[in-house]
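Coming up: chain A.
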Amino acid sequence: QNFNDPAEFERQKALLTVAPQGPEGKPWEQNLGGEKVDTAKYKKPGPYKLCFSNAGVNNPWRVVGFTNMQAEVEANKADIASFTHADAEGKDDKQISDINAFVNSGQCDALIVSPNTTAALTPAVEAAAKKLPVVVFDRGVDSKAPVTFINPIGGYGFGIQGASFIAEKIPAGGSVLALRILPGVDVLENRWAAAERIFKEKGIKVVGAEFTNGDNAKTKAIVEDYLNRFGKIDGVWMDAGATAVAALEAFEDAGKPYPVINGEDQQDFLQKWKKNKLTAIAPTYPTYQWRTPVIAAIRILKGEPVVGPTWKLPQPAITAENLDKFVNDKMPPLHYALCGCEQMANYPARWGGK
Partner candidate 1 sequence: MSAAAPVLSMRGIGKSFTGVRALDDVSLDCRSGEVHAICGENGAGKSTLMKVLGGVYRPDEGEILLGGQPIAFRHPVEARRAGISIIHQELSLLPERSVADNIFLGLEPTRGGLLDRAAMRNGARKLLERVGARVQPAALVKSLSIAEQQLVEIAKALALDARIIVMDEPTAALDERDAGRLLDLVCTLRREGAAILYISHRMAELKAIADRITVLKDGKLVATHPAAALTPAMIVRLMVGRDLADFFPPPGDPAKLGPVVLSVQGAGNAILSDITLDLRAGEIVGVAGLEGSGKGALGRALFGDEPFTRGRMTIDGQDALIASPRAAIAAGVGFLSDDRKKEGIAPQQSLRDNVLMTLRAFAGRLLPPGSGDMARSAADRQLTQVDVRAAGFTQEIRELSGGNQQKVVIGRWLARDPKVLIFLEPTRGIDVAAKAAIYRLMRGLADRGRAILMISSDLPEIIGVSDRILVMHEGCIAGELQRGASEEDVMHLALGTGTTEAAA
Partner candidate 2 sequence: MSVADIAAPRPARDVPVAPLLFAGSLVLYVATALATGQHAYLTGEGFVGLTQRMVALGIVALGQTLAILVGSIDLSVANLISVSAVLASFIMKGEPGMIAPAVLAVLALSAAVGLVNGLIIARLDVNPLIATLGVGLILQGLLSASFSNFAGSVPAAFQAFAYGRIGPLPWSVLLLLVLALAIWLLLSRTRFGAHLYATGGNRDGARLAGIRTERVMIGAHVLCSLMAGLTGLYLASRLRAGAPWVGRDGVYDLESIAVVVIGGTVLAGGRGGVWGTLAGVFLFATLDAVFNMTGIDAFPKQVLRGAIVILAVAVYAVRSKGHVA
């Protein structure tokens, strides 16, 4: 598998500038291009029994996303008779068994899958798709069998947005430190591949690319070491935002000026950005995409056409201009601002806000 696919890079780069279609203000129902698939053959009377095979809730992004999904299910109570979910705890093997169990149970009218890994889940999803309509989101599968595959633009898009901003804002000849979570995760690899390409194109010096394991303490230690070694770092590029604040704190603790930085749409980063007037950008991988599969599944079972076989959602970046719209002190530090959940029932309590 190639993480650095120039064609895909260009495709995603182009998608960043495509105007979304669909209802205004509801990005989770919008799409960037794409066809419609006919779903008449799946039509049945409601209310429906939905099943969801989840890769896991092993990070805050997935926690927020799953909360969105549950809220979406509640919002569609009239159409949904039951919503059963199985959590695979990040294990491919278990997720395959979970999907098989769902298919055999006869309790599912439609199956939503958030695959743990693309290749591994393909056979199980294909087999399931022979028996019932399947909607896949976030990470995909290598197959056209699902009715539709929903996700935002993707990793290259994220990498492009962050790296272009940093390349533009740092002084000429400036240096950038790249902080990555861990190797081998496709979306994270794509983000880095895109950023590396941009930095190379713009002639930016990357002093190091380090893995932090998503650990704040390790992040701070690494950044401190780099500051010790190089004295000055102008930019910090990150492939995920959870440790952005820790990286900034390392600059504070060392008494150095803040770098140009990209984070993600976590509240702690946005709040710090606003408070300290950083030069920053927050590309996103919006959690509102967790709402879309529920909507899609209901439409499919009602026989209404849906966007497919790939449904690209918009993937906006937060910038200095629209920052105020997303900062919200009432929400917990690792709440993802692009949850699209502000109008849903029980907001903000359901998402841990005050």
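Selection rule, in plain terms: all candidates are chains of the complex that A comes from, given by their letters.
Simple rule for what comes next: a contact is a pair of C-beta atoms (placed from the backbone, for glycine too) under 8 Å apart; a residue touches a chain by one contact, two chains touch by 3 or more; residues count from 1.
Computed from a predicted model, the values in this text were never measured in an experiment.
In the assembled complex, chain A touches candidate 2, while the other choices in 1 or 2 stay out of touch. Put simply, chain A touches candidate 2 in their complex at residues 1, 3, 56-57, 84-87, 89-94, 96-98, 100-101, 104-107, 116-117, 119-120, 122-123, 183-184, 186, 189.
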